[in-house]
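Omission of a single protein chain aside, the complex is shown with its protein chains in their original locations.
The letters A and B name the chains in turn, as written, and every chain counts its residues from 1.
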Amino acid sequence: MERPRHQGMAKNTYMRWRLPLVCLLWEVAMIVLFGVFVRFSPEADAHWEEEKRQMNLTSDIENDFYFRYPSFQDVHVMIFVGFGFLMTFLKRYGFGAVGFNFLLAAFGIQWALLMQGWFHSFKSGKILIGVENLINADFCVGSVCIAFGAILGKSSPIQLLVMTLFQVTLFAVNEYILLNLLHVKDAGGSMTIHTFGAYFGLTVTRILYRPNLEQSKDKQGSVYHSDLFAMIGTLYLWMYWPSFNSAISEHGDAQHRAAINTYCSLAACVLTTVAFSSMLQKKGKLDMVHIQNATLAGGVAVGTSAEMMLTPYGSLIVGFICGIVSTVGYVYLTPFLESRLHIQDTCGIHNLHAMPGLIGGIVGAVTAAAATEDVYGKEGFIKAFDFTGAYQTRTPSVQGGFQAAGIVVSLVMAFAGGALVGAILKLPVWGDAASENCFEDDVYWEVPEDEESDVYHMHNPDKPASP
Amino acid sequence: MERPRHQGMAKNTYMRWRLPLVCLLWEVAMIVLFGVFVRFSPEADAHWEEEKRQMNLTSDIENDFYFRYPSFQDVHVMIFVGFGFLMTFLKRYGFGAVGFNFLLAAFGIQWALLMQGWFHSFKSGKILIGVENLINADFCVGSVCIAFGAILGKSSPIQLLVMTLFQVTLFAVNEYILLNLLHVKDAGGSMTIHTFGAYFGLTVTRILYRPNLEQSKDKQGSVYHSDLFAMIGTLYLWMYWPSFNSAISEHGDAQHRAAINTYCSLAACVLTTVAFSSMLQKKGKLDMVHIQNATLAGGVAVGTSAEMMLTPYGSLIVGFICGIVSTVGYVYLTPFLESRLHIQDTCGIHNLHAMPGLIGGIVGAVTAAAATEDVYGKEGFIKAFDFTGAYQTRTPSVQGGFQAAGIVVSLVMAFAGGALVGAILKLPVWGDAASENCFEDDVYWEVPEDEESDVYHMHNPDKPASP
Partner (left out) sequence: MERPRHQGMAKNTYMRWRLPLVCLLWEVAMIVLFGVFVRFSPEADAHWEEEKRQMNLTSDIENDFYFRYPSFQDVHVMIFVGFGFLMTFLKRYGFGAVGFNFLLAAFGIQWALLMQGWFHSFKSGKILIGVENLINADFCVGSVCIAFGAILGKSSPIQLLVMTLFQVTLFAVNEYILLNLLHVKDAGGSMTIHTFGAYFGLTVTRILYRPNLEQSKDKQGSVYHSDLFAMIGTLYLWMYWPSFNSAISEHGDAQHRAAINTYCSLAACVLTTVAFSSMLQKKGKLDMVHIQNATLAGGVAVGTSAEMMLTPYGSLIVGFICGIVSTVGYVYLTPFLESRLHIQDTCGIHNLHAMPGLIGGIVGAVTAAAATEDVYGKEGFIKAFDFTGAYQTRTPSVQGGFQAAGIVVSLVMAFAGGALVGAILKLPVWGDAASENCFEDDVYWEVPEDEESDVYHMHNPDKPASP
């Protein structure tokens, strides 16, 4: 039998038995757990005809499917095409970017249906799933895609599957603490998805610090076409973000409002990103890294508050600020984090998700604290913050305090969870590549060996130097 | 006047008069037939206001447009971007893949509106079309796109238009037999679209067998960027498949359930595809061909049963199996079919559509046979299988038998139809290319002649070898 190919620094990246084993084992586990626990929600069950009568619904259009399915599909595109293609900017890691993102997300959504199901949709021993669960599973996986951005190009598919397993679990716990125990609002996930996901990923990449990564520095850049592929990801994230932030809001005005606020924030964000991208470069030229990433910060930063009465101009202000913060982060903070704090952040998730996520949490807390019955209307006020039952007496300022607490909890969970998972991923059994082979598809993928390969001067240790 | 360029083995690929003639002739025919037959359905007609009163509908939202339009658009994307880009993996056939797919689908949907209209929407001498007809036309064309995958790179645009004309016709007949005569359920088209389309295409390609195809073997591979373009197709097919399988299901729970089942099946399929792709390669590396194709088999295989009470874990099992079957097919079966049975299947549709389609038919038959009033509820049971009117007394096991018969009918139609159409396409008048010019856009397209062409070492007989 042929020996595995890449062994730089005695690293064994041979996946033939380990990767199939992990994939099959986990998928079998999913089947067993789904068999025991997962059933259709009443709105997806064939008993719906009777259910409809009981719920006094006169039309099939009242099925939650019609309220949320279009948003679900937009979110689905963001997770698989949006995140997947955004990460194809690297010149020789397109297969890994889009392929591993596909793999981890496909596993993650299954595990998320279970984890979130146990916390939120568990009734008489069964998890009852409908379209809202699918959206939430995609959301949860979104936080894993974010963390993937920090370790892109440096990790094996097995590491990614292990990280997904743990991160989804921790996400569900954190989400439960925020939404159920603290009774916090976070429909677009500034805290649960972005802050948690980003600081989790940054902690993991800190622990997996590779001192010799400059050996593959030449592969960390883009080429002309890879930047265009990445723009596909950017634009789908940008265009569908209004769906993301409104997907699980209350029916009616809340969904409507969340979409409008997000649309406004994103539009403003593009202009300040362009302004600062040009301003911070000596020759005044625009940098595709900023256009691909910082333009999205406005969506992250209204994740908590979009469904609130943030107002269109409030959204513009948030987007305005975040385009600046994010672009400045790419120019000054990312190099600093790498050289001083040893945080190697391939996609710059600190600028796109971490900081805007924090801002989003704060904006949400302030917007909640500033809410009045005058602005929301009496009924709208109660509905918007779900001030019913045990929370009937909660005031806006108290809600603002709890929102702020949600940020802190998310950060603590991210750092602690990231440290734990980083330590696990550091074990020398997961088949990650040597530093000189990072950012190189050839390690885990059959790469077409044709004329073009020579053009790209791909580093291929098996082939003699071209004559 | 300049002579046509490619004439290897005396083949005349000159399209100048033949292709325009076919296109114009057929489009004029469409206009005449639409003029005689096609009108708006009541829900798209300006008389809707009165219609609404008669149907006792209180709101415009009850218009079928709002139940199905989002799904229609997803299906539309699958046909044109999904299939179109999935086939761009070939290094020098991207124009043909996406362009010819565009052409045949644009013609096919018109002809399908007529053919399916005569069978299903014919009232007092007119075909009345609404959004559901558009979806069904896209579905019908989907089966042609599948067959196109088998002969990709080896056929002229005229051959594709001729094939589309015949295949759409046969599709409509087969569909009528299954849905109306056998009263079979097949909302996602495991039988009518995938089994029929794939075996039809395989029969056609068998008859068009080219013994000297290895002459263009070097062009049958991909290059790095073409594999990324193909992933766009893959992901859109994968993400929107829940819309595909639910698009024409009954309003309410059936659509909802079909989307969930498909989502689950597809997720499981990704993991087993990755597992077997790695396992079956000596070096354990992943193969983009598998990731691009086998990950979709789970959607094909729940095409019949997704709207039934397959349950999420049942869907996972189906996806699990199909990822394996499809990947194994790419590794072992495709070479066998080519070398022994002389079936040259460019895209491997046998692995992505034929086998999973058959599995889908069988899963549908079993799921139908296993249905009980307990699981579906009394009303849900009748609604799910439309056990009304003449079918009031049909039992689940009888339904299962008819479902199985539907598979057989689809196979027979595919083989017989494919043989007929293959024989027609073998006539030497359609302008297909010589074997040494297959998989080469330059035959039918103006290809930009620039620096990059030299890089790709494109075979261009007109230019002298580069100095």
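As a convention for this text, a residue touches a chain if its C-beta (ideal position, glycine included) is under 8 Å from a C-beta of that chain, and two chains touch if they have at least 3 such contacts.
All figures in this text were calculated on a predicted structure; none of them were measured in a lab.
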*Please pick, from A:Thr13, A:Ser143 or A:Thr295, the residue that touches the omitted chain in the full complex.*
A:Thr295
*Of A:Asp227, A:Asp345 or A:Asp432, which sits in contact with the chain we cannot see?*
A:Asp227
*Taking the full complex into account, what residues of chain A touch the chain not shown?*
61-62, 66-67, 70-71, 74, 91, 221-225, 227-228, 231-232, 235-236, 238-240, 242-243, 251-257, 259-260, 263-264, 266-268, 270-272, 274-276, 278-279, 281-288, 291, 295, 309, 311-313, 316-317, 320, 375-377, 379-381, 383-384, 455-457
_chain B, residues in touch with the chain not shown (by the definition above)_ = 1-2, 4-5, 14-17, 19-21, 23-24, 26-28, 30-31, 34-35, 38-40, 43-50, 52, 59-61, 63-66, 69-70, 73, 76-77, 80-81, 84-85, 88, 92, 94-95, 98-99, 102-103, 106-107, 109-110, 113, 129-131, 134, 157, 225, 229, 232, 444-448, 450-453, 455-456
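The rule is short, and it goes like this: only the chains that are shown with their structure count from here on.
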*Rounded Å distance, chain A centre to chain B centre (Cα mean)*: 32
